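This report refers to the structure that appears directly beneath it.
With one protein chain removed, the remaining protein chains of the complex are shown where they sit.
Up next, chain A:
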Amino acid sequence: MSRKLLLEHINVPGINTLEVYRQKGGYRAVEKALKTLTPEEIVEEVKKSGLRGRGGAGFPTGMKWSFLAKPEGVARYLVCNADESEPGTFKDRYLMTYIPHALIEGMIVSSFALGAKVSYIYVRGEMMPQIRILERAIAEAKAAGWLGKNILGTGYDLELYVQPGGGAYICGEETALLESLEGKRGNPRIKPPFPAIAGLYGCPTVVNNVESIAAVVPIINDGGDEYAKIGIGRSTGTKLISASGNLVKPGVYEIELGLPVEEFIYSDEYCGGIANGKRLKATVAGGSSVPVLPANLTLKLANGEPRLMSYESLSEGGFATGTMLGSGGFIAFDEDQCIVRNTWNFSRFYHHESCGQCSPCREGTGWMEKILHKIEHGHGTMDDVDLLWDVQRKIEGNTICPLGDAAAWPVASAIRHFRDEFEWHIKEPVKSQQQNYGIADYAKPIEKAPVTEEK
């Protein structure tokens, strides 16, 4: 069994209540932080832990915190990004549903470290049940003196509020989220200035993902050095992986970073293999925005070494043969799934969710959806594949926020690794409407590269 830091007590009855959460050692981190540590010391511990943002970008959390401007007499804000909307990702929903106090405890410690007196948890509007759960938990914590005025007699005041979104994927982008929190359309801002300088209401602001904030609790309890011992290389600690698609046991798993992908998919401790005795065709390892990989490149690096669940190993080989850990949204496709159809589905998603601010994304996502619809439904031509490639290339890197890249990468990777399947749809317009292309040689094992003598 691998070590659990966030989900250790997930199965304890009543862990969603303050009483049981306290019995299991909850709010120790608040006591330790507020009574024995300075804000600077907390930031230092988080830096030492090597924790990287769990929302997708993987930026070191401690470093992000240290960028926060601290002008005299200006309010500072911590905003938790709980706008979980990346297809394939549902870990934050899980955490907030079952252990809401883990997030609240993390928010208190993090707010203290950053000097925030008012903090917000921005939850996507569709998660009304989770909003109700969090509000109840906040009321419990406040009644017990963990929030409000003069917490634990230390003189530190903190108010914590839950803010619902309105249903927009783009608000997961931190500056769009801040716009939305200010009561506006979720149009991402041009950076710089970064939120650390001018964020919510123009004040210095840190925006962190739910899981990142929850991870601060074990970091403070055990120390940053202890946290950094878990994992592999620069991928420290544990990570929540949302597993979905054609798996025996989809769900949320806490893994130690560095776990072999093969073990994650096939071992009974995790996903238990591919559902209905089928074979694995492809995976999207980190949420819909990251490149899709065929089964063989999912399990092995291009040189035949096993691929691991870590920031570095998943991106090994760049986009030519690798992908990204992203938000940890692990989607598995069995041999009966159609890559063209899924790529079209994702394109429709990005077209729907583009805020419309930048033309390459607003227009390009629509083009990609249309071309993919055409190919999927048996009306494509060979030129369409090249046109699709051309459109995605012109979106990537040409937009204010990363949604453009996120829309382009799944399309680019699908063509890169599954071009045969696209061409088959075009050459066999009738057959492709009746059956799927199948697994082809996407699962053909990659041989370990022969060891060459060092020259």
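Definition applied: a contact is a pair of C-beta atoms (placed from the backbone, for glycine too) under 8 Å apart; a residue touches a chain by one contact, two chains touch by 3 or more; residues count from 1.
Heads up, the rule we're going with is that contacts and distances are computed from a predicted model.
*Asks:* From the names "ATP-grasp domain-containing protein", "NADH dehydrogenase subunit E", "Secreted sugar-binding protein" or "Transport permease protein", which one matches the UniProt record for the unseen chain?
*Replies:* "NADH dehydrogenase subunit E"
*Asks:* For the chain not shown, which residue from A:Glu19, A:Glu41, A:Asp157 or A:Glu182 touches it across the whole complex?
*Replies:* Once the missing chain is taken into account, the touching residue is A:Glu182.
*Asks:* Which listed residue (A:Asn16, A:Gln163 or A:Asn296) would be found touching the missing chain in the intact complex?
*Replies:* Candidates A:Asn16, A:Gln163 or A:Asn296; residue touching the omitted chain: A:Gln163.
*Asks:* Just one of A:Asn16, A:Ser244 or A:Ser313 touches the chain that is missing; which is it?
*Replies:* In the complete complex, the chain left out is touched by residue A:Ser244.
*Asks:* For the full complex, which residue in A:Val30, A:Val252 or A:Val340 touches the chain that was left out?
*Replies:* Touches the omitted chain: A:Val252.
*Asks:* Among A:Glu45, A:Glu86, A:Glu105 or A:Glu369, which one touches the chain that has been omitted from the display?
*Replies:* Residue touching the absent chain, from the options given: A:Glu86.
*Asks:* For chain A, which residues lie in contact with the unshown chain of the complex?
*Replies:* Touching the chain left out of view, chain A contributes residues 75, 84-90, 92-93, 118, 124-129, 159, 161, 163-169, 180-186, 201, 242-246, 250-252, 284, 288, 329, 331, 333, 337, 341-342, 345-346, 349, 352-353, 355.
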